[in-house]
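Written below as structure tokens is the structure these notes are about.
Complex shown without one protein chain; remaining protein chains in place.
Now for chain A:
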């Protein structure tokens, strides 16, 4: 347990640093009322962090399940600490403050605040910063902690075996930080150049690359001109592309043609193109009048799980909502800032299916192979990967149904079921698109349910399950 305490304790210094870095914002905007909440936040974070590091003295190197525990522990505690500025600074109720913080650190983007434009600037900044840090955090989490599909993931790295990767992890992580910062700065400049006011460009640039979706406007991006909308598209898409791909492109100087061999990239391109066409077609058939650019924007926002909105989904038909829901479920690439099941798993499951079909069609003695990332793999090996992916998809789906069942008890009677499904998926798959249920009037119990879903979804469920297993099952087993 020492290892977990130590790891979590060290990570708790992150929100402390974030709070201290936010002090200049409060000062710059002359909001001295923000100094205290931020200092308190930093103080609590450092105290708690140091206490945990002290408890964890003498820790040895940690194992995989411990790193999962650290991920679950630290993400939860960091989100709790991140709620302090909202609670102390804006006197939000604790559940709402926590919701906003979790939505930030999981880079989901659902918001309970009716008018973000009226928040003090330091809190607007704090929301954006939580998403920005949460965005890179989840990439590093994947590289360092979650080895569920290491086999498939290794392909991004160096096509070497696992032991070869580990020494390069540190250097890779540093480069990925630099790439992330570079994209953020470029994104902010781009938004500023197309005419977003500077403060908005800074905040939205950060939440766009993190595929978070918090805005400092009251209607998300519904009142932005077409050119500005177009400028958001590359930012969201870059955020949804695996940063290991960015790494290969920028550091290893691989050409896009070389990267085209990865199934996941091809799937991303096809999903973006065909899905947008499908959405536009569906709206055209239904005889609706949304602008094409706006529909493309909504599709990209759903696939990348950014969750910016240029349209109010309340006026959309159920069929159109369902299309968006499919995009939200799939999400972006593994190793990106986006949520969802990840296209890596979608690709593996499709290839597994293709292998199965080819085996049906093959003659009795034919040796069947499936193409996967430009290699020829036996359907059996594909099936192994497919099993891992299917297991996670199954758990996600069960959890989704369970959460719909639970949350229905807290919502007012007559809430459309489609909206309930959409909103829970938006939380669980860290999208942030909203059918309008999440808002200041959402009952506190439902707020808590959605908060838990966001955390579970971001950590891809298993680390938190490991934590539960430790908290309940583990102790019983040790006693026996």
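Keep this in mind: a contact is a pair of C-beta atoms (placed from the backbone, for glycine too) under 8 Å apart; a residue touches a chain by one contact, two chains touch by 3 or more; residues count from 1.
FYI, contacts and distances are computed from a predicted model.
Participant: Looking at UniProt, which of "Threonine/serine exporter-like N-terminal domain-containing protein", "ABC transporter ATP-binding protein", "TrkA family potassium uptake protein" or "ABC-2 type transport system permease protein" names the chain we cannot see?
Facilitator: "TrkA family potassium uptake protein"
Participant: Out of A:369, A:408 or A:465, which is the one that touches the chain we can't see?
Facilitator: A:369
Participant: In the full complex, which of A:292, A:317 or A:378 touches the chain missing from this view?
Facilitator: The single option touching the absent chain is A:378.
Participant: List the chain A residues touching the unshown chain?
Facilitator: Contact residues on chain A toward the absent chain are 363-369, 375-378.
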